[in-house]
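Just one protein chain is left out here, and the rest sit where they should.
A, B and C label the chains in the order they appear, each numbered from 1.
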Amino acid sequence: MVFILERDVTDAQVDVFRKEFERQGFSTIYAPGTEHKAVCLLGNTSVIDMDQVVESHSYVSYGRRVTEQYKAAGRTVHPDDTVITVGSGENAVQIGGGTFTVISGPCSVETEAQICLVAESVKAAGAKILRGGAFKPRTSPYSFQGLGTDGLALLKTAKALTGLPLISEIMNQTQLSLFEDVDIVQIGARNMQNFDLLKAVGRMGKPVLLKRGLCNTLDELLMSAEYVMNSGCGSVILCERGIRTFETATRNTLDLAGVCVLKEKTHLPVLVDPSHAAGIRSLVAPLAKAALAVGADGVMIESHNDPANALCDGAQSLDLLQFSALMDELRVRVPIEGKRLQ
Amino acid sequence: MVFILERDVTDAQVDVFRKEFERQGFSTIYAPGTEHKAVCLLGNTSVIDMDQVVESHSYVSYGRRVTEQYKAAGRTVHPDDTVITVGSGENAVQIGGGTFTVISGPCSVETEAQICLVAESVKAAGAKILRGGAFKPRTSPYSFQGLGTDGLALLKTAKALTGLPLISEIMNQTQLSLFEDVDIVQIGARNMQNFDLLKAVGRMGKPVLLKRGLCNTLDELLMSAEYVMNSGCGSVILCERGIRTFETATRNTLDLAGVCVLKEKTHLPVLVDPSHAAGIRSLVAPLAKAALAVGADGVMIESHNDPANALCDGAQSLDLLQFSALMDELRVRVPIEGKRLQ
Amino acid sequence: MVFILERDVTDAQVDVFRKEFERQGFSTIYAPGTEHKAVCLLGNTSVIDMDQVVESHSYVSYGRRVTEQYKAAGRTVHPDDTVITVGSGENAVQIGGGTFTVISGPCSVETEAQICLVAESVKAAGAKILRGGAFKPRTSPYSFQGLGTDGLALLKTAKALTGLPLISEIMNQTQLSLFEDVDIVQIGARNMQNFDLLKAVGRMGKPVLLKRGLCNTLDELLMSAEYVMNSGCGSVILCERGIRTFETATRNTLDLAGVCVLKEKTHLPVLVDPSHAAGIRSLVAPLAKAALAVGADGVMIESHNDPANALCDGAQSLDLLQFSALMDELRVRVPIEGKRLQ
Partner (left out) sequence: MVFILERDVTDAQVDVFRKEFERQGFSTIYAPGTEHKAVCLLGNTSVIDMDQVVESHSYVSYGRRVTEQYKAAGRTVHPDDTVITVGSGENAVQIGGGTFTVISGPCSVETEAQICLVAESVKAAGAKILRGGAFKPRTSPYSFQGLGTDGLALLKTAKALTGLPLISEIMNQTQLSLFEDVDIVQIGARNMQNFDLLKAVGRMGKPVLLKRGLCNTLDELLMSAEYVMNSGCGSVILCERGIRTFETATRNTLDLAGVCVLKEKTHLPVLVDPSHAAGIRSLVAPLAKAALAVGADGVMIESHNDPANALCDGAQSLDLLQFSALMDELRVRVPIEGKRLQ
């Protein structure tokens, strides 16, 4: 059962309201959305007289029974899109709510020269957020595992140079403090159901990008978002990056229909990562345009100054000219889809 | 090994050329493409002196060794796109070669009133080919199996009324003669590896639309096209319509990256059927636009005058207003992708 | 709605009974099972007073409402296992009903010497039915397609020599007459949803082995069996042979749990083909033993006198010594599972 609160409700009122139900044995989720605020009750809510609750609390607009398993992530609670803002001043960028946001950068941070060159170049081309891996989950223990904390430091150098907000992947909850200066904390596909990590990152109070696991359904993705939101984070960004199927011509099978389904079910922004999905450079631009066409709120694109010599995932990285050409294509198409390019 | 022939080669010369090699024990495939004509040799071609063959035949431009398993369908033999024309006069429509072709109509032909109403309406909205099922492959023997020959007759009535060329699905090779007046013979997903049907339809000498099977790889789709082409048909249209995965939110998972891969590997036109892939009406238009974005040569869209009461697949059919709205969206976007709407 | 008939019901009575309901607009399925005979009504059966029907027909034992989609194949109609007998005299063999039947032979019939040698050898080792492909569905049109009618003739020679009943795969309904002397007609995985073929083979009146398609659910397999049964054939044998998944270490993924599920849902015999599922010789024997352990009614094993030089699927074929060793293993284990080796 969810109660939608009046816009001018105060934090103190929300607190009183939640405690009233928690004393009765219900759990509560507070969902402070962009457009309205909601409190969701969990437990045997059949005993509650919903209308009576609305009438007796001046700051409650209305109530609704929720049947989906995802209470906080579903559109029943938040009919309106969640809009997430990262960065500030001239570097502020919106994700969701009619925008199309482009994130770019290398799979892996390699050197200061590399990350700064890529950052300046993708910024000039129109990217608004810089991605770069410092901790890399690799199938083999003998593969390059990322620069670690040194990589995070280099990302901050690139941010100081360009102003671009940062996104990077966290691999476990002992790394929380290292990600204080990262603007969006990414949870990778392999960790989508690492529930303890979801809870810990949810408590950080900063935007989280959650990638769909290779064998996870859309419903499971929403349940994992629910874990993050249930820990206090209202700013979750979902990311479709391909699922594992029998087809081997591409690295994974990008589920663009899934983006449509997610946009219907949830108010959270949904991005698409065509680079990891395809694993093939020539497919990245067409799939990015297709992501726009199906209603995604943005794309995350791997780019590199020298893909042939990248330490990781070079075969799927655009070079800087190719990335710039893709931005030109998006610049023409985004307004046609009724969106603003971020 | 493939030999590309001069444009002005005569049929008689081709015949002589093929017989020369068939006498030596090779099989030959004749691929009379739009841009050039080619003869492909199968067998132990390592014993052939390719340069000597080119020099000694005035009508041979050049030769090339082919390593892909699909000789006739691959771009090695036909670097240029195959363009297929169906219909004639003002109703002629091109598929492939820089066009974007829209096929529409009901899942199943139900009545004369229904098919004529839908045909006139989708024609007015901009569709160029009429689809309609007469023989319906259904999972259950107790489900509606289509009107059969009566359905084909009704389709012809609708063609007489509107001039729209027809496409309809054949289910087995005893039906070949029934499809004489059908402009494009469709082989459904479940029959993609019904090899005897592929051979039989390939001998009909008319365009064939071949749907990808639910569990078939792109390579297998190309090999099935090779069966059709090897029986003498140069006009094969491929159609991506979703594959079966673990995700149940949509009927199947549309593999739009697969369209990009196909366009790189083959010269044959590639269409997309978003209706069957999604199984959900609201996803059809976004996926059709995405199909355009990834480079498909057209879409096949289920439309119905009264989807709520359709005998088959109503949940995924657009009503006539929705189809018209989709055409308006495509009309804006097709030129941006550098194509002509058919 | 299904009516279970008394054991001594005559064909004439069955006929009268069915016509009575067909005149009222219902379709009927007649399921002449081993243990009892049943007539299933299809249509809006809610208007029928079931008890009244039982009371007013002396040859009707009882009635039951059926909720599964598979009426004839489900255990609601036939609680007891169907037992199918092929061959006669000393070569008679039972499939189902507490037996474990071993079918063996080469993927493809190649020469008289080969098929006769294999037939005699597998018979000596304990196989009761000879398999051999005459018409081979192959992914590539350039691969060996089988000996065709010559292959069928060689199979009959091997049968004349050994007495072993035959099973071979039919590929389309124009071949029906060629299979008159084949004891079990096999419908291959790729044709599992070739519904017109299912109907045509169902009308032949001889046992049918139906392989599960690579991407088909167990429910779809049962619905395809329903097509065959609905055409008059009560002797359908199901065969699990692996499904297509993301795993590439084996050719397909053998779904042995699916065998348990089938045995609960249907009264039809269920065999397992470990050869095609695995695609690797060393896995065939362990998987055959596992098939026994999960309750399969038998196995179909590819064997060859010279696997290294087989024209088809040599990598998964047992040589004759290996097959004999497997039979020795089964001979010990079949009684422990409470079955009789056939």
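Keep this in mind: contacts are C-beta pairs under 8 Å (C-beta built on N, C-alpha and C of every residue); 3 or more make two chains touch, one makes a residue touch a chain.
Bear in mind that the values here come from a model prediction, so they are computed numbers and not experimental data.
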Neighbouring displayed chains - absent chain, whole complex: A, B, C
Per the touch definition above, residue among C:A160, C:A257 or C:L321 touching the missing chain: C:A257
Listed residues A:T10, A:Q24 or A:Q69, member touching the removed chain: A:Q69
Hidden-chain contact residue, picked from the options C:I243, C:L271 or C:L341: C:I243
Per the touch definition above, residue among B:T245, B:T266, B:S303 or B:Q342 touching the missing chain: B:T245
Interface residues of chain A (partner: the chain not displayed): 27, 42, 69, 71, 137-142, 171-174, 190-191, 193-197, 199, 213-215, 220, 223, 226-227, 230, 243-244
Contact footprint on chain C, counting only the chain that is left out: 215, 217-219, 243, 245-250, 253-258, 260-261, 264, 274, 277-278, 280, 282-283, 286-287, 289-295, 332-333, 336
Positions on chain B where the hidden chain makes contact: 244-246, 248
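The working rule: only the chains that are shown with their structure count from here on.
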From chain B, the most remote chain by mean C-alpha position: A
Where chain B and chain C are represented by their mean Cα positions, the distance between them in whole Å: 35
Centre-of-Cα separation between chain C and chain A, whole angstrom: 50
Chain centre separation in whole Å, for chain B relative to chain A (CA means): 38
Contacts with two or more other chains, residues of chain B listed in rising order: 215
